[in-house]
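Apart from one protein chain that is not included, each protein chain of the complex appears where it belongs.
And now, chain A:
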Amino acid sequence: MPAVPTLPAGPGVGFKPEHFDALAADADAPLAFLEIHAENYMGAGGRPHAQLAALRSRFALSVHGVGLSIGGEAPLDAAHLGRLRTLLDRYAPESFSEHLAWSTHSGEFFNDLLPLPYTARTLARVADHVAQVQDTLGRRMLLENPSTYVRFAESTLAEVDFLHAIVARTGCGLLLDVNNVFVSAVNHGTDPRAYLAEFPLEAVGEIHLGGHDADADETGAPVLIDAHGSAVADPVWTLFAEVIARTGPLPSLIEWDNDVPDWPVLRAQAARAGAVLAAPAHSRAA
């Protein structure tokens, strides 16, 4: 893989078009980078690209795909890979990332990040897909750990072992979504700290933080939903600080995709992430 620039180890936010004017007027925004969803910038022109070009000249950029279906059974969509290549060539972002999930089956796009069993067979397939993405795009990608609501009886590998193996086989990096770690741990009755203790932190190129909703299943057990429609929850901030205490500062992004708040609210979340990143190492995980 050719060397590519990496994101700066500061706070970022997922860019929302409704924040464009406020962001333009906020010369001191506490942001080291912005992230966009790749699929929202696959048109030919118009305002989306005009805004992105203006922002690109000011901020480091992460392009985050939500539709490649890397965990899917079918071969990757060559047309979609081509669109990604065009987008990455156009903006030369510091990072490209996608999900350990699937969204397309038999040619139908399901518009959600769906879970997959963790087996030797799915491991081989995901590794092939990640390698194909990196070969086609000519760069290293980051793969994001998912939030999941169900587990498959056929799974034989722990998710964290699955991710270790993908990194070892493909040389890809990881996007550690700390909210996803917490959501999945609550949903499956496991310990998020045990997961993070085993997570290959040396491969992490970016962190995601986002809000979740709380529900319950038919047995009354809590189910958290990765809704991205609220502030980052306190337990997630705590886990984030614990991770940063181990790794040092990393590019750390606030995701707020639904019920998008006014800019000052999102700005404050980014500033809080920035404060964790800037804190002396011994005081982070208080």
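Please note the rule applied: a contact is a pair of C-beta atoms (placed from the backbone, for glycine too) under 8 Å apart; a residue touches a chain by one contact, two chains touch by 3 or more; residues count from 1.
By definition in this document, contacts and distances are computed from a predicted model.
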Completion exercise
Its UniProt record identifies the chain omitted here, from "ATP-dependent DNA helicase RecQ", "Branched-chain amino acid ABC transporter permease", "Putative DNA-binding protein" or "Transcriptional regulator", as "Putative DNA-binding protein"
Exercise for the section: Return the single residue from A:G72, A:G210 or A:P251 that touches the missing chain. Expected result: A:G72
Problem - Candidate in contact with the missing chain, chosen from A:L157, A:I225 or A:A245 - result: A:I225
Handout entry: Of A:D28, A:E108, A:E202 or A:D234, the one touching the omitted chain in the full complex
Key = A:E108
Handout entry: Of A:R47, A:R193 or A:R246, the one touching the omitted chain in the full complex
Key = A:R47
Handout entry: For chain A, the residues touching the chain missing from this view
Key = 39-40, 42-50, 66-69, 72-73, 77, 79-80, 83, 102-112, 114, 116-117, 149-155, 187, 215-219, 221, 223, 225
